[in-house]
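Here we show just some of the chains, and they stay where they sit in the whole.
A and B are the chain letters, set down in written order, and residue numbers restart from 1 in every chain.
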Amino acid sequence: MSRFGLSAIALAMCTGVAQADQFVQPLISVSRNINIESWEADGGKLTPGCPIHWTIQKHRLHGGKQEGVDLIVLNNGKLEIIVIPTRGMGILSVTCGDVRLGWDSPVKQVVNPAFINLQSRGGLGWLEGFNEWLCRCGLEYNGHPGTDEFINNVGDKATMELTLHGRIENIPASEVELAVDQQPPYRIHVRGRVDERMFYGPKLELRTDLSTEPGSSSFRVEDVVTNHGPSEQEFELLYHTNYGPPLLEEGSTFLAPVTRVTPFNANAAKGLTSYPTYEAPRLGFIEQVYCLYPLTDENGRSVTMLRNRAKNRAVAIKWSPSELPYLTLWKNTAAEKDGYVTGIEPGTNFPYNRRIERGFGRVPKLAAGQSRHVTLDFSILVTPAEVSQAAAEVDAIQGNRKPTIDPSALAVE
Amino acid sequence: MSRFGLSAIALAMCTGVAQADQFVQPLISVSRNINIESWEADGGKLTPGCPIHWTIQKHRLHGGKQEGVDLIVLNNGKLEIIVIPTRGMGILSVTCGDVRLGWDSPVKQVVNPAFINLQSRGGLGWLEGFNEWLCRCGLEYNGHPGTDEFINNVGDKATMELTLHGRIENIPASEVELAVDQQPPYRIHVRGRVDERMFYGPKLELRTDLSTEPGSSSFRVEDVVTNHGPSEQEFELLYHTNYGPPLLEEGSTFLAPVTRVTPFNANAAKGLTSYPTYEAPRLGFIEQVYCLYPLTDENGRSVTMLRNRAKNRAVAIKWSPSELPYLTLWKNTAAEKDGYVTGIEPGTNFPYNRRIERGFGRVPKLAAGQSRHVTLDFSILVTPAEVSQAAAEVDAIQGNRKPTIDPSALAVE
């Protein structure tokens, strides 16, 4: 790109230096001016010594609001993981045999952000593209729509209407690459960078590294959010992971070691006593959201689970509350056609409007150049033994500590 | 797509099962992940037994705000019909010899919805792409901008700013196909599906089948709107068909059998006595809109016409008021460069803001899974005999029934 006079920009945009002993394949790159439309590779070619057959494909979607959306499909031999570079490196679904991390949204297409207006419907435009298993909410703000203050271009306090869940999920990734370790266990990485930048506004960057080992039923999401501005910068980040059947069903259970449970609003308060269990789909069910304060093990890690009724299928999420201190549980056991779904959402905050979160001291800041690291480990559990072992970990962290249950919401939007 | 783990989505998206004895060619398909950039066929190949030479082409437009817009050009041997899949299966124009259904909008490009912000200009952003002969207005709402209520994501009543004429014309079609009957009269169909879906919002689907016979000067638009949500759903649908020269000129006449005529507002009331006739282009003309209640024949069909001054060219529209009970006449005989145009608009309602229409009981609902069928037959009439015969049909329906003429508008926006 230097011939375009853009070398300064190009240098600023590289995803990072490849590690030794890694095969690295750029797939999308602003700095190299590429977006490979169709590409595939497999373990036979890239990791000949690896006994597990794995594959990766990049495709472009066509038709309707999908036109121009890129997908990356990684199959590690056990898991099929679909990443959406065009939607901020969100993850559409992860499947492992008969278990799927994901849900059946009424939104059936993988929507190109070019067709999304986040401000529509009173700031709820984000919902026109919402169907991923894992959506990041953020980076400047990540909660409910509504008025908040900001500093405008003449240095004055002004107000703006925040839009639901922020912008990061509707920003196409600038740099995306496959990286594969050349030594056992041949870990496979899908890395991306998403830039949330503007003049007179945030200069925030998300770097994400989704990785898994061939043949594993676990995978890791390692994210780094960096403030590239020269001043302290507020930010918010929440991992909106969403589950429908088969993990969500009547009798499914949510498990988490917590010190406190607070209903998000009056409607959630009505379901407080049975908050960890799920009903069958019910027409007219109004979402119930719970604010949870996770407990940790001796290493500072917490674990939360969604477990099916038969207790033979589950997902376990492990992360550090020092990175993401708040856990939001979203129960939306509405009719199937409205989206029968529950969200398990570790975050820097609860998803109230940022104005409210700031009042509670839950809006973190990054100093100039500072980064926040987040590591989330997901495991799909497919036997009663695996499921019960993970549940035992939850129990072990909870121990005898009885959570405080707040009878009513602490904030009103 | 099953290898993408999207098979469930794919299955939900197929346009429908092909009928026996039809040649079917998918052109755009979310479920098959295709959008054929350029394609053409003709009757010699697809209907060798048909004596009329007909052609169909799919093209992609380039440059300006047209970038990426798809067009389908169907020439049945007599009519050239241009369909815009990217703009909700709207119809740009229909030409038959020296007659054109269409108009000369100041908007000269066929605008990709990616460049449209429906909320701009106080909710009038729709006008930045408005130049089709047939625009559908809807599906959630189809009238003037302004505040209305809706139920938000926490189950509360909230307000949103509706945008002019709704979203359907700015949603790219998900599935588009050509279907050709293999038996006489070798009817040619251009079918499409447009999805207006969101989470916590409508799950409405438009299926449209535009069809004509080789050599005919008539064509049919058969639409089905379906509520795929699990609850009763309001909807609005209006066919905004727009005409400039040659059918619109000084001395042109609008004909329709009606039981009642109401001016839309005070400005329309001023032109009430001459509402069915047209002036020459006049700078500064302010639109005049009339709300009409159509009469029907013994089969429940109504007919309306736009006839040129010499009474030797006209368009006739036949439809069932049981499907679209209200007829709006939009007179905008402004300067040519502002858009000299009249709209003949059968609809489920008049184009007031939905809030007003609801108050009059004119916002229909669809039960879960329910569909509304609409069939509109258009004929281009090119001889005095054809024109006078159609006018006689209008007269026959009107008979001795004198319409009520309301002196003033019944609603104020």
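Convention: contacts are C-beta pairs under 8 Å (C-beta built on N, C-alpha and C of every residue); 3 or more make two chains touch, one makes a residue touch a chain.
For clarity, every value in this text was computed on a predicted model and none was experimentally measured.
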Whole-complex copy count for this homo-oligomer, where the file places 2 chains?
3
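As a working rule, only the chains that are shown with their structure count from here on.
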Mean-CA-position distance for chain B and chain A (Å)
41
In the complex formed with chain B, which residues of chain A make contact?
59, 61-68, 71, 73, 80, 82, 92-93, 95, 100, 104-109, 112, 114-115, 117, 119-122, 124, 127-128, 130-131, 164, 265, 267, 283-284, 286-287, 335-339, 413
Across the complex, what residues on chain B touch chain A?
3-5, 8-9, 12-13, 28-30, 32-35, 68, 113-114, 117-119, 150, 152-155, 158-161, 163, 171-175, 195, 197-201, 203, 228-231, 368
